[in-house]
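Apart from one protein chain that is not included, each protein chain of the complex appears where it belongs.
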Amino acid sequence: MIDNDKRPLRVLVTKIGLDGHDRGSRIVAAYLRDAGMEVIYTPPWQTIAGVVKLATEEDVDVIGVSSLATDHLIVPKMMDALRESGLNHVRVVIGGIVPDEEKGALLAAGVSRVFGPGAARDEIVDFVDALGRQSRDARIDEFSETNP
Amino acid sequence: MTHTAVQLPLPGFEQARGEWRSQYSRHMRDEKPIRNRSGIEIQPLYSPRDWSGDRYLEDLGFPGQFPLTRGIYPSMHRGRTWTQRQLIGLGTPEDYNKRVRRIIGAGATAISLLPCCSGFRGIDCDEVDPVLLGTCGTVINTTDHMDRALEEVPIGEISTAMNDPSPFTLLAFTLGVARRRGIDWRSVTGTSNQSDYISHFIANHQFYRLSLPGSRRVLLDHIEFCRRHVPNWNPVSVVGQHMQQAGATPAETMGFTLSTAIQYAEDCIERGMDIDDVLRRFTFFFDISISMFEEVAKFRAGRRIWARIARDRLGAKDPACWRFKFHGQTSGVDLTQQQPLNNIARVSIQAMAGILSGLQSLHTDAYDEAIACPSEETARVAVATQNILREEARLCDVIDPLGGSYYVERLTDQMEAEIEAVIAKIDAAGGMYKAAEAGLVQTMIGDSALAFQEQVDAGDRKIVGVNCYQVEEDPTVPPADRPDADAMNRHVERFRAFKRERSQEQVAKALDALARAANTPNENTFEKVVEAVEAGVTHGEVIGCLRRELGFGHPLIVA
Partner (left out) sequence: MEAFLQRLRTGDPRTAARAITVMESGGPVADDLHRALLPLTGSALTVGFTGPPGAGKSTLIDAFVSELRKSGRSVAVAAVDPSSPLSGGAVLGDRVRMGRHTEDAGVFIRSIASRGHLGGLSESIQPIIDVLDVAGRDVIVVETVGAGQSEVEIVEVADVRVVVNAPGLGDDIQAIKAGILEIASILVVNKADLPQAARTVRQLRSMLSLRRETDRNVPVLETVASTTQGVAELLQAVLALAPRAAEERKARRRGRVHRLIAQAAAAEARRSIMRRNDEALIAILGRVEAGEMSIETAARALILHDGAG
């Protein structure tokens, strides 16, 4: 259908919740850009509804959420909202500080991985790349009759 | 500018040095140059060749004497130790009150209040998912909340730092509390610790609160109001912290911060304020990184440059205006999640650097700062660190003890050159306001942040436990200390009830007056903020009103 391999991956790098530190997410955005991806970058304090709208309009493949304090606690709500809007194929990854005992709930809610602050550049880029390919494969054929 | 090229009359000096150098080189083949965070190359040894004391009076002076390099007061910490001002903020006003009374009981003479991130975002607690509230700061949206937070706290005697940006509702609440308790506003002392809207725009996303021109207006109103009605309050704190945390090098940070101070001073002069009146109440707020000597040099150079700027460039006549008064906070960015106990060592070094730099007040981070808001126990260790440095290491005994070190003096000169180059660049861009608007500063900071990260990634910049000396442990992130969910829900409910029960008419009138003032150049918006909170207007409502009238801030993404 679409020649997916030639198109750059589109990744949303964002922060929901209340934390305002984005040094890490800016650096990750630069990593991904330098790896040839198109990064839609938002500053902190985005709302879940805003993120879903953005992910829809921008047709993103992957969402990277930068999280500190308790921000990750609302990510499952974001996963629900994405599913409700028909964005099941979009893969989500979290970067930041998440207490160990709360990681399980995030993975159960559909988050693909939680990166800690020491994660290496190549690890992040390779993983996001793989997620992006998965996301594209998971899309439904837009011209098929069975689309909702 | 200051540089001391040295003519040495010491006989035999060059020969001895030559011998050392050749032996050194034999041991140190293939040595790569070492640079500090500001990019200055660091030599293995410094000697009278690098600095001599023959310009002692012009470049250093004695403590309290122009150019104040060695200290802004004659007796410094030996006369009066630095103020221990620990930042506290968590949960409900009652949570804050409990903790602050404990540290006052333990001897603290100054307090600091950090509001919840929802406050920074400019919204009230009923506008956000409750699970996010109170994790990194205290939820204070009304005068009542402040009253409860400061119960039994003698605000007429103790200095309070309020860590909120414009329009400074926390001070407005505090003034309301003072009025209720019959305390004269002239006895209210402290600082509007986050009044530096330019640094927020650059590095702390405060564009969501107010537009840049709107923030400029509100700050000037705030300064004028405080001069008139709260004369012992410091309305201006020029903040280097956010920029350094965002990745600016120490030299860049000092350059940007001094440029911002120049911008604010010039704005005040343009408004017709008297420069001496205004500069007397300027304070600074900096991060202290673990690059110890670099930080000492940064602050000594900053002191010297500021004295000259204040006297010669801005024309202040009162020597009190030449003093670079600063609060230092140990830098959380240097702390690691891996092996968090190591952070105690890091904080000790950072604190030592700050003390040796001659700061006026100090906050030491808790060792779990990288993970969550500090617990009682870790906060205690942070305070003990300061006590040990003072009582056991006796760092207060000597003023500017590193002064005269060939290294430190040479590095101070070099940092001065770097800092002045940054100031010149900002001047060429038309000043800090324009530079921030155009994204110039953000670009420079972004470049420095990326460069630093690349060094860490490549293993050139070593961080123990992260890219060297790693331990096979899974870096465990313990459960975080969070506010009690029920207590927070009750707090929000009580707030909702308050909104329902207050006089809607008075609230509407006060908001109208605030909106009108925002649209009238000669009126004082902060005065109207103070009146509005008296009428029961909330934090979020004040900001919402000003955003509507003064403009919505717009983020500037520089990639």
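As written, the chain order gives the labels A and B, with residue 1 at the start of each chain.
Please note the rule applied: contacts are C-beta pairs under 8 Å (C-beta built on N, C-alpha and C of every residue); 3 or more make two chains touch, one makes a residue touch a chain.
These numbers were taken from a predicted model, which means no experiment stands behind them.
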Give me the chain A residues in contact with the hidden chain, please.
1-3, 6-8, 29-30, 32-43, 46-47, 49-50, 53-54, 56-59, 85-87, 142-143, 145, 147
Suppose we count only contacts with the excluded chain; which residues of chain B make the list?
208, 211-214, 437-438, 550-559
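Assume only the chains that are shown with their structure count from here on.
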Along chain A, where are the residues that touch chain B in the complex?
17-23, 26-27, 29-30, 33, 41, 43-45, 69-71, 73-74, 77, 97-101, 116-118, 120-121
Mind pulling up the chain B residues that touch chain A in the complex?
116-118, 120-121, 128-129, 131-132, 135-136, 204-205, 207-208, 245-247, 333, 336-338, 370-373, 446, 449-450, 453, 457, 466-467, 474-480, 482, 555, 557, 559
